[in-house]
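Notes for the one structure printed next.
Excluded from the complex is one protein chain; the other protein chains are retained at their positions.
Chain lettering (A and B) follows the sequence in which the chains are written, and residue indices restart at 1 in each chain.
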Amino acid sequence: MGEIILQMKEIDKSFPGVHALDHVSLEVKRGEVHALMGENGAGKSTLMKVLTGIYKKDEGTIVYKGKEVEFRNTREAQDNGVVIVHQELNMVGDLTVAQNIFIGREPRKGFRIDDKKMIEDSKALFDRLHIDIDPTEKMSELTVGKQQMCEIAKAISHNAELIIFDEPSAALTEKEIEDLFTIIRDLRSQNLGIIYISHRMDEIKVITDRVTVMRDGGYVGTLITEECTKEDIINMMVGRVIYEKPKEKSLVPADAPVVLKVEHLNAGKMVQDVSFELRKGEILGFSGLMGAGRTETARAIFGADPKQSGDIYVNGKKVEINSPQDAVNHGIGYLSEDRRRFGIVVGKSITENSTMAALSDYMSGLFINKSKEKQVSEKYIKELDTKTPSTDQLVVNLSGGNQQKVVIAKWLVRNSDILIFDEPTRGIDVGAKNEIYKLMNRLAAEGKSIIMISSEMTEILRMSDRIIVMCEGRKTGEINIEEATQELIMDKATRQMEA
Amino acid sequence: MKKKKSIGLLADQKFIVLIIVVILYVVFSFISKDFRKYSTLVMMLDSTYYILLLAIGVTFPLITGGVDLSIGTGMICYGLTGGYLVVQRGYPTWVGLVVAVLFGLLVGILNGILIAVMDLPPFLGTLCTCMMTRGLGSICANSFAIPWPGAKAEGGWFHNIFKLTMGAGRKAMNYPVGVIVLAVIVILMSFVLNHTRVGRYTIAIGSNKEATRLSGVNVRAYHITAYAISGLFAGLASLAYAAAIPTIQPGTGAGIELDAIGGAIVGGVSPTGGAGSIIGTMLGVFVIQLLKTGLPYIGLEANWQQIVTGLVLIGAVMIDVIKQRREALEG
Partner (left out) sequence: MDKIKQNPLVKKVGFNRVVLCGVLILMYIFFSILVPAITGSGFAGMSHIMGALNYAYFLGFLSLGVTFVIATGGIDFSIGPVMFCCGLISGYCLITYNMPLPLCLLISILIGTLFGLWNGYLVAYWTVPPFIVSMASMNMAKGIASVFTKTQSVSWPRSTDANGWFRNLVKAGGIPTGLLCFLGAAVICAIILNNTKFGRYIICLGSNKEAVRLSGVDTKKWEMCAYLMCGILVGIATIFFVGTYTTVQPGYGDTYNNEAIAGCVMGGTSMAGGLASISGTVIGVLIISLLQEGILALKLTKDIQLIITGIIVIVAVYADVMARRRKN
């Protein structure tokens, strides 16, 4: 580790009603990978946006390469060698790789863009990073992993000296993460400063040198990675030990009937020959790495995406599911990982969202029976303990946890017996998380059957009665909770990659 | 990898459209003796000229994922205004030409501001300017119908630039200036689309506007530029229209944009933006114009033109949708 390249001191930032950053400090050295950790909403992204000039800070100083700076926009930050590799890919799909890397600063000969030089420069960049990508290929034709590599190449081509990775591994396969780490180590040896934002504890241990932890917009502390344990970091993140004990044994009686049977389901590359059974009152965990095909499986079962082949049996009877309507009519409900896009209509009220799937039951003749609708909405607000002033509240004004409860209410109003929870606690804070867990356990105890897709190992081990592991579109393991360990699941989730 | 691309070129929409153009011409010629005549060809090419210009211009907003509905009535409006100055006020022809083109450019920039700065939906913003130019055209020309100077008359020299031929036969002296002008414009705009920042960012905006913005590109400026190009070409088209049609009537022009936009989309411009080519647009316009011109020769009255054009446009978009669905299923 070398000299200090970046020092952010006592950064303070408020938005109307929110104290987003409360005197946060961060120090990054050359030749260091510095992890920035914290729960959702801890202020990591805000801090990085202050650094790269997207937000203006209210107080504090930023010293970069020994000089006090305040970048006015990302462009200026870029020009000074501070670049960010975003979580969402910012790629122009219809342009080629080279055109993407040099967008906004194309080399020119007169009016003409010098495409030849761009391609050569891109090749040189890829050589430096030991990546094998054809710069003349269209961006939309690359895999997500390769697109990520291009994004990194683009960042480096700005003569970057400080690179920020914002959850870079979220969409990558194991192999691609390995490649990414190789590149990051390479960059570290070239004496660049690197800030690495991630939720994945394992990665932090493998790749980073120091960890700065934030909590609720405040600075908690900085540790040297080698000298601390996972629990140390988690404790700092949440302020208390949250490590939950796994479920010890399945709560499902041995003779519980099978309510959903899926046989040889095929849907594109991400779902290949998936078969499983779900029993009444069971919470069936779906584990696997990002991109293992779990969400795709759920969507195919639910009829949200077309499937090529496969049979689905509900309560022992074979059913045809070609659209979400069919699925809903057979008592299946799907709670998407992306609530805002797929779960709720944000501009509408709690009531309107709650009865969305079951509106036919709330009609008097041709008209909607609004008082009946309101009644049921109130009932579930009470039952699920949704925090809201009234049933007319627009869901856009609710917190993540309460929005999730509205989605749950939607399926309960519909009387769905099979619920597919896709990442049920993503974007939800710790307290609300526990509430959702309790709720799911209660639903299972009441006889609902639940498929729970989750990327959080603790969640899987804590909630599931049985665990199915997927990897690259295939089912690679089925583990009873009594035998389940983190190691076993991880082994199944990565099994094929080494072969 | 390289091989795959050359096969891709064969399966390119441009190539298919070219074949359709040839087939249509052959079929119509086979059925109708009159259609085969040289004079029919000349007439058809002359009346295609202004639509080609409109289509080349509107290709840019279409590639950004927008549309410019104001080009049809706009063209009439600019032609009326320029012509009014020349015919009623006695200004020299070149003044009228310049005014028409500048007027087009101005409305184009206004469209760009409505869409890029004020964030109006493109079809709505340009629908408004479509109606407004329709009113403006009548007002600027004092509600007169404007006959620009004829080809032989004094000040009629501009006909030479915008007609493909002089139509009087194949004399050696009659250089097809129009063809050369058009070729230069097509090559120039292809260059602009493929090898300059304006074109590159036009495609980028249509493909992923937010990513383009985050790359430090002044998205607004280039978005406005795309509409400005469309307006500029509508201005140019008004001159070609004046050269092809003896008298410009106020209150007309609605529907012409369909031929231009339809041509562009038939020629492979994606209706959702991000892809397209000038050559494709040109070929697409020929498909539509062949159909329009050819229908009366095979016994259908001229009113069928609008119906057929509408159906061809819908058909072209449907093919695009099918292609996308298939890709989505494979990917």
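We take it that a residue touches a chain if its C-beta (ideal position, glycine included) is under 8 Å from a C-beta of that chain, and two chains touch if they have at least 3 such contacts.
What you see is a predicted model, and the numbers here were worked out from it, not measured in a lab.
J.: Using the whole complex, pick out the displayed chains that touch the missing one.
T.: By the stated touch criterion, the chain not on view contacts A, B.
J.: Of the residues A:Thr229, A:Gln308 or A:Gln325, I need the one that contacts the missing chain.
T.: A:Gln325
J.: Considering the whole complex, which of A:Val206, A:Val345 or A:Ala445 touches the chain not shown?
T.: Answer from the full complex: A:Val345 touches the omitted chain.
J.: In the complete complex, which positions of chain A touch the hidden chain?
T.: Within chain A, the residues that touch the unshown chain are 302, 304, 323-325, 327-329, 334, 336, 341-348, 352, 356-357, 359-360, 363, 366-368, 370, 410, 414.
J.: Would you write out the residues of chain B that touch the absent chain, in ascending order?
T.: For chain B, the residues touching the absent chain are 67, 69, 114, 118-125, 127-129, 131-132, 134-136, 138-139, 143, 254-255, 257-258, 261-262, 265, 271-272, 301, 303-311, 313-314, 317-318, 321.
What we mean here is this: only the chains that are shown with their structure count from here on.
J.: In the complex, go through chain B and note every residue touching chain A.
T.: 1, 191, 195-197, 200-201, 203-204, 206-208, 210-212, 214-217, 274-275, 329, 331
J.: So in the complex, the part of chain A that touches chain B is made up of which residues?
T.: Residues 74-75, 78, 86, 89-95, 99, 103-106, 108, 111-113, 115, 134, 137, 268, 306 of chain A touch chain B in their complex.
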